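Accompanying notes for the structure given below.
The complex appears here without one of its protein chains, the remainder shown in place.
Chain nomenclature is as follows: A and B, assigned in order of appearance, with residue numbering initiated at 1 for each chain independently.
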Amino acid sequence: MLRFFVLIGLVVVIALIVRSQMIPESFGDLGHFRADAVEEAKRFEPRHLGRDVCADCHDDVAALHVKDAHARVECESCHGPGATHVAADGEGGIIRPDGKAPCLVCHQLMPARPSVFAQITPEDHYRFVGVEDPEVDCIACHDPHEPLFMDRDLRTARLHPLIHRCRDCHAGRTDETLVRPPGHPEIFECDYCHADIVDGFAERPHSEVRCTTCHLFFRESDFAGRMLRDSDPRFCLLCHREAEFRSDDAPPGIDWPAHREDMADDTIDLDKRCVDCHQDRIHPLQTRTAVGSEE
Amino acid sequence: MDFVFPNELNVTWTVMIVLYPYITGLVAGAFIVSSLFHVFNKTELKAVARFSLASAFVFLLFAPLPLLMHLGQPQRAFNIMITPNFSSAMAGFGFIYTGYLIVVVMEIWFVMRHSFIAQAQGSGLVAWICRSILIGNLHEDDSTRAADHKMARFLAGLGIPMACLLHGYVGFLFGSLKANPWWSTPLMFVIFIFSAIVSGIAVLIFHYMIVAKLNGWKLDQPCVRSLTRYLWGFMIIAVSLELLEVMSIAYKQTEEWEVLYMLIREKLFIPYVVLQYMVFSLIPFFLLGINSLFNLRDRIANAMVWTAATMLLVQVLLMRWNVVVGGQLVSKSMRGFTDYFPGVWEKEGIAMAVVIFTLPFGILWGFNKIVPLFPDVVARGGTTGEGE
Partner (left out) sequence: MPHDRNRSRREVLKMLAAGSGLLVFPIGTLTASEPEASAEGAHKPYWAYAVDTTRCIGCCACMRACRDENDVPEGVFRTWVERYRIGMDGEVKVDVATGNDHVFEPVGGEVAKAFFVPKLCNHCEKSVCNQVCPVGAAYQTDDGVVLVDSKQCIGCGYCVQACPYGSRFINPETHMADKCTFCYHRLDKGLAPACVHTCPREARLFGDLNDPKSKLSVLLRQRSYRLLKPELGTHPKCYYLGLDREVI
């Protein structure tokens, strides 16, 4: 019996000695884990490097990018991680988005998307701007680095109280012509404050255009957002540029270079914006004088 | 009701983790039967006392195998003893298992020392093995026999709480997970222990009757009758507890019941409601009840008891399946269920499960070659074990 107990005792003692030798180094230094693991976890190289790294080579694109609607979108959100591209001195290793699909990843109309976010279905959008060829890509009109030709930096845009519209809550896109049911809280539609502008709007050629289509609104908190008035000619041309893939009638196409030459012939100031001549087709600009124009 | 968190589409704990508590349950149950004889002097169980101890031992040897098969990094298995994190219920496994294994090995050594010495005489492989087991000490007289007996009794007593711990801890491991509504109940610990005892007694009856039939032995009828009554009693407790668990959730009608009701109605209706309760609990309940309350003719009684025992073996397996797999079918989103059924030839598939479950029986056969597990039967030339 003694031999048996000695044997079992020996096995246990050996097991305990082996066990104590096998505890990894640094185990227990910071808690019940291998302290070295923390440093090991930091060792991987980041693959998404950030726009500042991109700007080292692509400063022209970066400069365009920061002042337009995609200002907050990181380069790598669309182009994928840049580490391989940088390591290869700019040879490959980067995604070049192609076709409509990459744009629609964000901008496809979905009820789950916040209604303040710009979203379309290609069919409706193309009908709206008169594009006849469904194969046309988004980049035929929109440069993804400068999608809306905003004429001022988003950061310097005016603060504006939040506009609540029906579909902000009713994301199912209920018909906006529905009357407000009794007892429903007040909704701040644009005409609530800007009735003088909106009054004649329905009779003018832009009656189908939503206010926020041109007056881009960026919600920033529960209370306010940034309101932009875009009047760069290129912004108007997003809809009105004459192109082989779109119909002439709706919206009317303009042969921009020719129009510009005409104006030059008529000795009109080429810094003028479209709205300076065509405001009667949009809405009266009487509430505030347009920036930079002294009528 | 169809949303599953994307990482839950694949079930993490497979049929191997169903098998593990099943096997430890057999260990605990079989060990408790042997202890009923060694500690509580239930002499009618003498016929299966050795057999049950040896069964507990071989099942215990194979209990970690399904775990090793399941581990993603099996070569690191000993981390559980090298750097155990005692805030985790699982960290106890290594120590509880090793401690219990030592107790069972010692118990076998002391209970069977007499037989080992008998077999160690002469030459040949068996004798050599027995001499190594005895570490060369073949001395035996009345005083050593008395000491062995005392030691065996002490170890058998010590083994009962350890068996409960080894198996109950598995129940605790499930029952203590607050993330899973199907598992999270303190009853789990107790349910596992009682179902373990049921499966342990059932496997002894199942195996004993088959061995007896194959060898043409007459069954030790008082022993069988005693086992039958134990099995009936313990299965009533086990099934009551299992029902109590689900009934209390159902009656409380808490938020989680909505998803668990769907689980029982849709996903587990066949294995849980129909098979575990209606078929494999109810039928053995009646079969064993009849045999516990009435004296039937041996032939009929034995057939009924064997059927009941076999069915209860399946019942406990189903219970393990419904707990382990069932709990993982419910998404933690509480909005849907995933699916799982093991493939046959996978690393953690059915074939492997069958192999792992069959191996202990083979080892038991080998064990019997070294030391006879039914000494009384063999000693009488295979006639009978009557008149103990």
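We adopt the following convention: a residue touches a chain if its C-beta (ideal position, glycine included) is under 8 Å from a C-beta of that chain, and two chains touch if they have at least 3 such contacts.
A quick note: this is a predicted structure, and the numbers were derived from the prediction, not measured.
*Asks:* Considering all chains of the complex, which shown ones does the missing chain contact?
*Replies:* A, B
*Asks:* For the chain not shown, which residue from B:61, B:77 or B:250 touches it across the whole complex?
*Replies:* Touching the chain that is not displayed is residue B:77.
*Asks:* Sort through B:179, B:214 or B:293 and give me the one touching the missing partner chain.
*Replies:* B:179
*Asks:* For the chain not shown, which residue from A:106, A:209 or A:263 touches it across the whole complex?
*Replies:* Result: among the candidates, A:106 touches the missing chain.
*Asks:* Check the options B:12, B:41, B:121 or B:215 and report the residue that touches the missing chain.
*Replies:* B:12
*Asks:* Extract the touching residues of subunit B with respect to the undisplayed chain.
*Replies:* 3, 5-10, 12-13, 67, 70-74, 76-77, 79-80, 82-85, 87-91, 93, 173, 177-180, 328, 331-335
*Asks:* Given the full complex, what residues of subunit A touch the hidden partner chain?
*Replies:* Contact residues on subunit A toward the absent chain are 24, 27, 30-34, 37-38, 40-48, 50, 52, 70-74, 76-77, 80-81, 101, 105-106, 108-114, 117, 119, 121, 154-155, 159, 170-172, 220-224, 226.
The rule is short, and it goes like this: only the chains that are shown with their structure count from here on.
*Asks:* With chain centres taken as the means of their Cα atoms, state the distance from subunit A to subunit B in Å.
*Replies:* 62
*Asks:* If we count contacts the way the header does, which residues on subunit B are in touch with subunit A in the complex?
*Replies:* Touching subunit A: residues 78, 81-83, 85, 87, 98, 102, 105-106, 109, 135-137, 144, 147-148, 151 of subunit B.
*Asks:* Considering only the defined contacts, which subunit A positions touch subunit B in the complex?
*Replies:* Those residues of subunit A that touch subunit B are 1, 3-4, 7-8, 12, 15, 19, 22-24, 27, 32.
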